[in-house]
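With one protein chain withheld, the remaining protein chains of the complex are depicted in position.
Our next item is chain A:
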Amino acid sequence: MVPLEQLHLNHVLQTVSALESVILRSFGPEGGQVLFTRDTGQVMLSRSGKRILTALHLDHPLARMVVRCVWKHSTITGDGSKTFVLLLASLLRIIHATASKETHMFQSHNSTKAAEAATARHLADKLLEFALTELDKFIVLNVLPHGFCVSLENFTAKTQHNLSFQTLLVSFFHTRLGYAYCDFFRNLFCELLSHWKVKDDQPSFSIQLLNNSFPALHTQVSGVPVSCSRLIEGQVIHRDFATPCPQVRKQPLKAAVFNGYLGIVHFSSWTERSVESIIATLQSFGVSVLLCALKQSSAVLAAATQAGMCLVECVSEEEISLFTYVHLDFHDCEERLKVKPCSLVICAPSEGQADQHACAFQDALRMLLTALEPMHKTQTALKKTIPSEECTSLHTDNISNEAACRVHLHQKCVIETGCVISAGGTFEFLLHHALHQYGHSCSVSVNTSAVSQLLAKALLSVPRQIYSHNLKHFLQAQTRVMALIPRQPNALSNMSLKLLDLGFESVSCKYQLVLAVLQCLTNLLRMNMLLRTHTILHTKSHNSLNAHSESSEDEDED
């Protein structure tokens, strides 16, 4: 007999609230680090919601589903994982409150619980539909006029555009690494970007390149203060020489890259000679460094040593592809002269911290990619994530796909690339205001009005958490943002200059975040039952299902 577990709305709410309580410790400008240990005993640090949630090793299937949604979202955008959970919890709370009031909508159900669930499901579907069709309009009309555009052209110069680009980076690093190092890493980031800038290409091209080859581009060093992190010219191959490296060598060096074995592996006098002839040929080309992806036989090492060549074994695939990219793809064109390949050395006293900084760097690249991409592209990226999430829901639906297509049609000129807005809840305040107004206008149906009110209310929970230590600041911030609304300024006014010190965040990241949260919400509420299947091998571990961590203890009361 398979154990059946009825899923109720309050179970879902409890689960998400438990996750929220973990996340809140590192949320906002006042948030701190979360320290976690791996099963290997390694100590890691993070302020990234994605890493914190995955470190929890949750048992509850619902919690795991939420974590997977967060994981997917932040892998694409590199940001917004904590806001994701926060917004989701707030939406669930409001839906729960509404549903328990309005159970009369589905009187046909035989229990109040079921009626509640049906109302909630209905609300969630409506919310998603509303967001997919209308949300972009609201953002374009009400949020964008207060935003600024970021471009990658000449970002190092001190003009207004670049100021906003740099502020965007500073605020990102602030949320990830804390106050202490945000300026330092901003400068390092800009420097890295300017070294790898390829002229005449799309600005996002070099970021994409950096993002793809980041593992090969950076080196982590522990035991040294963070301020020693720097860029070094050239590329670092993270392997030692397998043959002794002579000190004096002629310039320029010639290197050869091998993907496979040199010569034939089996030992015989014939291959010995063939290895020698290969080495001799390489020598005649003037090659003095050999980079090999695989471990070479001792005959090859001996031959290379005798020929005075430096051989490096087991070079990782990423390093080889970056090496070939820099040296072959750029080789003939003029681009090569403009790009100055360099790699990043990230220093920190402990391994965990160095790793955290490296992750933040990579996420910054992802975040910039999302911020700079035109909106219609990101739509398709979003659509890709839908089918896999649908597998978890019990119903299949056509609404989201249809809606997505409809959005896609009038998407073209919607949001210009790289739009940013002041951080500290400005996006939420503005959108809240717009939705609120819309809900109260008489032209909309009751249904839509309710839904937009609901979303508006949920959005406010984000700034409320940002200023959670001081309610006065929350009200001050809200008033400040509200004062902006009648003016519709396009340039930096005095008011918006004041907001500058709060930092910036990307509008398109925020937009995607709201959509992703609503997708996740719909999926969560569509489930009504939990089937715990288990194979014979797992009978023992099934008993331990009830053993829960402190944080998720209350999730599973049945």
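Just so we're on the same page, a residue touches a chain if its C-beta (ideal position, glycine included) is under 8 Å from a C-beta of that chain, and two chains touch if they have at least 3 such contacts; residues count from 1.
Going forward, contacts and distances are computed from a predicted model.
K.L.:
Leaving aside the chains on screen, match the unshown one to its UniProt name from "MKKS centrosomal shuttling protein", "NADH:ubiquinone oxidoreductase complex assembly factor 8", "Exosome complex component CSL4" or "Radial spoke head protein 9 homolog".
P.N.:
Answer from the record: the omitted chain is "MKKS centrosomal shuttling protein".
K.L.:
Thinking of the whole complex, not just what is shown, which of A:Leu9, A:Val34 or A:Val481 touches the missing chain?
P.N.:
A:Val34
K.L.:
Which residue from A:Gln353, A:Thr370, A:Ser422 or A:Gln478 sits in contact with the chain not drawn here?
P.N.:
A:Gln353
K.L.:
Among A:Leu58, A:Leu169, A:Ala423 or A:Cys509, single out the residue that touches the unshown chain.
P.N.:
A:Leu58
K.L.:
Check the options A:Cys149, A:Leu163, A:Cys190 or A:Ala302 and report the residue that touches the missing chain.
P.N.:
A:Ala302
K.L.:
Against the chain that's been left off, what residues of chain A make contact? List them.
P.N.:
Answer for chain A: residues 22, 25-26, 30-39, 41, 43, 45, 52, 55-59, 178-180, 222-227, 244, 247-248, 265-268, 272, 276, 297-299, 302-303, 305-306, 348-353, 537-538, 541, 544, 547-552 touch the chain left out.
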